[in-house]
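The complex is shown incomplete by one protein chain, all other protein chains being positioned as in the whole.
To keep things simple, chains are lettered A and B as they appear, and every chain counts its residues starting from 1.
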Amino acid sequence: MSVAEKLRGLLLSTPAAGAGGRTGTWRVYRPVVNYSKCTKCGLCWLYCPENVIDWLEDKNVRINYDYCKGCGICADVCPVKAIDMVREGVV
Amino acid sequence: MTGQISLAKQVKKVLVGDHAVAEAVKLARVNVISAYPITPQTLIVERISEMIERGELKADYIRVESEFAALATVYGAAAGGARAFTATSSHGLFYMYEMLWWAAASRVPLVMAVVTRVLGPPWNIHDEHSDLLAIRDSGWIIGMAQNVQEAFDMTLTAFKISEDEKVLLPVAIGLDGFILSHTAEPLDIPSQEDVGSWLPPRNPRIPYTIEPGGEPITMGNLPKNDVYHALLKKYMDESMENAKKVIAEVYDEYGKLTGRNYGPLTECYRCSDAKYIAVSMGAWSGDIMGAIERLRDEGYPVGLLRIRYLRPFPEEDITAWINGAKGVIVFDRDYSAGLGGVLASEISGFIPSNVSFEGVLAGLGGFDVSPDEFRGIIKEFIDKTEREGPIKIRKYWYIPKVEG
Partner (left out) sequence: MVTMTELHKYGTRKFIMPGTAACPGCPLQVGMRQLAMALDGKFVMVIPAGCSSIIPGTAPYTTYTVPVLHVPFASSPAVASGIVRAVRQRGNEGPVVVWAGDGATADIGFATLSGAAYRNEDILYIMADNEAYMNTGIQASGTTPWMAWTTTSPRGKTEDKKDVALIMLMHKVPYVATASIAYPMDFIDKVRRAMQVKGFRFIHLHAPCPPGWKMDDAYTIRAARLAVETGAWILWEYNQGKLTISPPSIPFKDRARRKPLEEYLKIQGRFAHLKPEDIKLMEEKIDRQWDLILKLAEIYK
């Protein structure tokens, strides 16, 4: 391997999900979308610090719980309070 | 290795050391230059600015607000794929100390001229090697010139060495403040055309480039495991070892290009039949050679081992040259507080116990040492060894009497 190649993965990094770990395990509360209330405005997608919310083609939203940290920003910014923060482990 | 190299057309000029370095920067077609003025480096940056203004060199000259910014800027330029250069001295070098380590471990090629100068207080613009030697742990390849021709040659070859795929480490070339930087000597300068065919433009992709639209790589975020970092240091060490061979290859080619053949890492003057070896770096090596001549006339079997590159440390050269010697005397124009001379401390480990050894601290603060004074110090060392057997003097402070 050349010197330049040896630097890859040590000095040089490439983009990947979970570079900070399996951050979904950090959660104490999980955001649950009440789709009957959701107006598909996309604000939760816009403000998510973890980029785990997808604002799909049809404007529905989908949360990736592998990495969601449960910060609650999505619930706080939702103009119609369509997202509930539910305690993890509680059925 | 470049293809067939033939002897270049050369022009003889008379230049001060700083201007010779500027000339080399011009011929290397450096893309980005950034430096902060500090005596005795100022002539380098002024000449480069003039060259750019006159259109002789097409480059960006960035007028920065400090040496720290100067190195940061040329480092950025190198990370952005350009060939870059800076120059500094003593206090300025220390102001960029943090960036020196960062630049080296980032593995981007860079060249820096260090015009050696005493550190204060008290304020002093005269020559000492302590500043250049203080960066020897940083990962920079470190060379030092003996005369203006060599200052030019070492600056030019520095780009080829630094950018070599097997090296990818920044190179610092030292030249003695005022003694070389502001002293005019004749030198031969190869033509731009001939230099251009030997030294092509930098390949920005080696080892990587940070550019808009480029590969989405991140340089420098935390390693998942500290062992990664240890590995990187080991790779740096391997590159330093590679550098020994690369430096030899580059000077071999350079010899074909210019007719000037240097011992790549070290040169030994009258060592083949020497029983005593003096060791030094830099301009005063010329004065020590004068002393050697006189001692030889008096029958003393002595030679001078001149270190051209201190990093990578020329271990093999040193052990080979001192093999069989009765005594080694090292001249340090520097002082590592609490220990003694840096060269002496780095070399003493290679001196067998039955070999005489002396580390001389001289020229500190920039005072001149004449060939006759060198002769006196070396003679005393040899005489003492001959009389008493091997001696070990780690610190011999040579401080002449001051008039008035």
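Convention: a residue touches a chain if its C-beta (ideal position, glycine included) is under 8 Å from a C-beta of that chain, and two chains touch if they have at least 3 such contacts.
All figures in this text were calculated on a predicted structure; none of them were measured in a lab.
Q: Out of B:84, B:257 or B:347, point to the residue that touches the absent chain in the complete complex.
A: Checking the options B:84, B:257 or B:347, the one contacting the hidden chain is B:84.
Q: Pick from B:223, B:301 or B:376: which residue touches the chain that isn't shown?
A: With B:223, B:301 or B:376 as choices, the missing chain is touched by B:223.
Q: Tell me which of B:8, B:32, B:133 or B:250 is the one touching the absent chain.
A: B:32
Q: Can you name the residues of chain B that touch the chain not displayed here?
A: 31-32, 34, 60, 62-66, 68-70, 72-82, 84, 98-99, 102, 204, 209-224, 228
Q: If the hidden chain were put back, which residues of chain A would touch it?
A: The missing chain touches chain A at positions 8-23, 26, 41-42, 45-52, 54-57, 59, 64, 66-67, 69-73, 75-77, 85.
One rule holds for everything that comes next: only the chains that are shown with their structure count from here on.
Q: With centres defined as the mean C-alpha position, give me the chain A-chain B separation in Å.
A: So the centre of chain A lies 53 Å away from the centre of chain B.
Q: Any idea which chain A residues touch chain B in the complex?
A: 2-4, 6-7, 9-15
Q: Considering the complex alone, what residue numbers of chain B touch chain A?
A: Against chain A, chain B makes touches at 105-107, 165-168, 206-208, 216-221, 223, 228-229, 231-232, 235, 238-239, 242.
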